[in-house]
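In what follows, a structure is listed as structure tokens, so that the remarks can point back to it.
Note that this complex is displayed minus one protein chain, with the remaining chains in position.
So that you can tell them apart, the chains are marked A, B and C in the order they are listed, and the count of residues begins at 1 in each.
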Amino acid sequence: MNRLGKFLQIDRRWIFLAILIAVLAPFIWPMGLPIVITKPVQDLYNAVDAIPPNGEPLFISIDYSPSTVPELDPMALAILRHAFSKDIRVAVLTLDPAGYGLAERALEAVAAEFGKERHKDYVFLGFQPGISAVVLGMGINIRNVFPEDAYGTPLSEVPMMEGIRNYDQIPLLITLSGTAVVEAWVIYAHQPYDAQIGAGVTAVMATDYYPFLDTGQLVGMLGGMRGAAEYETLIDRHDAGVRGMDSQSVIHILIIVLIVVGNIAYFGSRKRAPETAGGDAAA
Amino acid sequence: MRRHVPLALCFIAGVFMAIQYFIPHPSVQAWYERLLAWLQTLLAFAFLIGTVSLVRLHAHKIGHKVAGRGYSWVLFVGLGLMVGFGFKGRAPGSPFDFMFQNVQVPIEGTMFSLLAFYIASAAFRAFRARTLEATLLLLAATIVMLGRVPVGDLLHRSIPAATDWILNVPNMASKRGIMIGVGLGMMATALKIMLGIERAWMGGTD
Amino acid sequence: MRGATGFSRRTRPVGGPTIVTATLAALLLFPAALPAQEPEAPAPVAAIAPPAGVLAVDSPDDRGGSVDVSWDLSPDDAEGRVLCYRIYRSAHPDTGFAPVGLVAPGVSRFRDSAAPDGTPLHYRVAVSDGEREVFSASFGPVEALPQWFHRGRITVLIASLGFVVAIVYFVRAAKAGKDLFIRRLAGLDHMDDAVGRATEMGKPILFISGLSTISDVATIAAVNILGEVAKKTAEYNTRLIVPCADPIVMAVEQEVVKEAYAKVGRVDAYNEDDVFYLTRSQFAYVAGVSGIMVRQRPATILYMGMFYAESLVLAETGASVGSIQIAGTDAVTQLPFFITSCDYTLIGEELYAASAYLSREPVLLGGLKGQDMTKAAIGLAIVLGAISATLAALGVIPWDFVARVLVNA
Partner (left out) sequence: MNMTLIGTTLAALLTIAVYSFLYKDNPFYKFAEHLVVGVSAGYYLVIYYYNFIDPTVVSPVFRLRIGGDAILLGGVDWWMALIPGLLGLILYARFFPKIGWVSRWALGIYVGGYSGLGIAPVMQARVLDQIRGGALPVHALHTGQGWTNLLLVVGLLGTLTYFFFSLKHKGVLGGLARIGIVFIMVGFGASFGYTVMSRVSLLIGRMNFLLHDWLRIV
């Protein structure tokens, strides 16, 4: 085995260490790199911004679980802050059981920040199982699937829900999700009932939904922590999203360097000794 | 009874749910709403089956003194605590919420972040431009990775623009093609299940 | 093309969540609030002109209880003298009119969604300048009725029926023994080579069928491919190791491998312990399989089936021990990692096609063929659509054929 081949077989824990340093350093020495706004984010922001204050509520469906919190929680907080700062009413629900605790925490925290009143300015509808059944059910009558809010108050006794029957009275519904739930909203709410759907998704899912953006099946989209950072920039309130962007920059560059160096070493070692595949692996 | 009834129920429920989409008449829609509510209930019950299986699996491990059964006890303690706390109250600040926010959220969140390390290691040791296809893929990936972080804007103004182009043109064209293909696959599977051609859901052979 | 986004919007029924309706929502809830504005002084200006051309029709494609009312705006609307339009309904042409709704100036449509079914109804539209209301002539009778068919969804119906026919026809044809052509995929040659290589090197082959259950289409495809691979390893007397993440998948795979060994008459070479259950837990599975890779140094690793985040770690370890790696999955998010770290990858439907090609299972073959034919029709529709859109854009034909056909919803 030649030296390049050996180099490729270094203990991968050295690489783990490099990543750890790359993620930590920018937290300690922030660079404050500027963030440019992209169109899907601007579109979603505009759609929220156009909702009249103290009228029909913005619906936010917190459809994510703890495993994607770092990407999606900043989005939830930024959108809630945007809505409450403009006195837009908000109804929050979740189609993921694990979203229950996450939604409740985010909603109560931001509502307290803005001094908003439960049932007048916001309502938490809680969780209902059966994704497509819930989405379709809301098209007939929200009360069919959410007869009461998460704390047992019948929707008929929630003042802000008066006259809100189905998607016709929902100016915009934003789903925040790390799974294909987004598609369920497109297929079962937009398609049959013409509901306006916006999405915040993990970066993993983002590229798959570009066709939906193009056809207007989604009005706008936030993709990953970067999308959250853009939204934070738009509402001028920097938080976890913006704070993470410096680390993101550094790690991306590190990974690109690793790909390039790895390929050079790989092809270099093969040119000289094509049979060296193998060797002693680490870990 | 064992095969024909379930297949018939499957067929009837499937065909009804498929054709109601085209029939707005209330006599049909009322049954649609009813069936929709039933499906929702069934889904909730079906979810709990997973929990029952989990409990059985680990009870078996403890019962048969399998190595590492101590961890099965850990699992049961977690489960027992949550159920016990949960029936007492679930409001923010309750013990139930405390466990969720400080045990479930951090562990599940951290599990997936392990992958950031593995991606870096794979970047060095596995991602190879062996073929023209893989080369194209890696090139596009590099541009997108640069174009979606602030540093890309600083390196060159055209990088974010190139990223947008990749996302909006080649990415969209190919993802649209895949979306159509996968959509056909989804419909074909649904159809085969309804018509009883595909019976894997019944399990077993009797 | 961005204009295409307008199509779905345009079809929104009256009363959608526009800013106008939202601001008026409060007023609608308290219909009495508005006319209560008492005239304070006699108006010196000329009387406001009533709306003309009132038209009421049963709302199409609905479950009944709804009538669409439309009218021509009052000539005074453009001058900003109109405060609102109020819509009245009665069971009689001349008397008994009661208000049913209110819309903003500039709006000339209203959906009365509280209309009783099956009774003759009459409508009037009044225009208000804040001081008085001037009524239009009444229009009627009209009846609100539920419909038995949603005409806007006829395209979907036709397309769905076409698809059903294609799938059913080809599955039946395949079952009847008709020879359906599927092209051989390049990936299958690679798989043969990889098995051959393992034989030459005297090292085992590792087959990993993902983390999913047996009801997953991808797992079924993987099992079919495993059967074919097992036949080859039995012939060449190469060891085949299959660590499973699901006990039922394991049971099925043991059966399939055993059968394959029996088919080539090598049942004695089959070792049941080589097809075994590891664990269901994702990361523990990774740790277990990585250990096997490092210890056994397989010549070839096949990843077939449904994969999640573990794909990356597995493929990396496989690459680092120098194995030839071939993957096949329909997990779109994992495909990029397989493509860059494996020597060959079956992408999405190619996995099903490979499985159908190898197994000649009529259901798989017929389903694939039916989808293929639909795909051809879709391709044709896109070509025709692009041509007609181009001609429309150039002004050669008056409208875009595809838009008209598809957007009647």
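Structure notes:
Definition applied: a contact is a pair of C-beta atoms (placed from the backbone, for glycine too) under 8 Å apart; a residue touches a chain by one contact, two chains touch by 3 or more.
Model, not experiment: these values are computed from the prediction.
For the chain left out of this panel, the touching residue among A:L4, A:V123, A:V219 or A:I255 is A:I255. Which of A:G200, A:G244 or A:G262 touches the hidden chain is settled by the complete complex: it is A:G244.
Interface residues of chain C facing the missing partner chain: 1, 4, 7-8, 153, 155-157, 159-160, 163, 181-183, 185, 281, 283-284, 287, 332-333, 335-337, 339-340, 347-350, 353, 368-369, 372-373, 375-376, 378-379, 381-386, 388-390, 392-394, 402-403, 406-407, 409.
Contact residues of chain B toward the unshown chain are 1-2, 5-18, 21-22, 30-31, 33-35, 37-52, 54, 56, 68, 71-72, 74-83, 86-87, 90, 93, 96, 98-117, 119, 133-134, 136-145, 148-149, 166-184, 186-187, 189-191, 193-194, 201-202, 204, 206. Within chain A, the residues in touch with the undisplayed chain are 13, 16, 19, 23-24, 27-28, 30, 67-71, 73, 97-98, 100-101, 126-129, 132-133, 136, 143-145, 147-148, 150, 154, 183, 186-188, 190-192, 202-204, 206-208, 211, 214-215, 217, 223-226, 240, 243-244, 247-248, 251-252, 255, 283.
To be clear about the criterion, only the chains that are shown with their structure count from here on.
Of all chain pairs, the one linked by the most C-beta contacts is A-B. The centroid of the Cα atoms in chain A and the matching centroid in chain C are 21 Å apart. Annotation for chain A: residues 208, 214 touch two or more other chains.
In chain B, the residues touching two or more other chains are 21, 29, 111-112, 119, 121, 125-129, 138. If you check the complex, the residues on chain A that touch chain C are 9, 50-52, 55-56, 162-163, 168-172, 190, 194, 196, 204-205, 208, 214-217, 277-279, 281-282.
Chain contact summary for the complex, chain C toward chain A: residues 4-6, 8-9, 11-13, 15-17, 19, 22-23, 25-26, 28-29, 293-294, 297, 317, 320-322, 332-333.
Within the complex formed with chain B, the residues of chain A that make contact are 8, 12, 15-16, 18-19, 23, 33-36, 38-39, 65-70, 98, 101-102, 104-105, 108, 128-130, 133-134, 136-137, 140, 144-145, 192, 203, 207-208, 210-211, 214, 226, 245-246, 248-256, 258-259, 261-263, 266.
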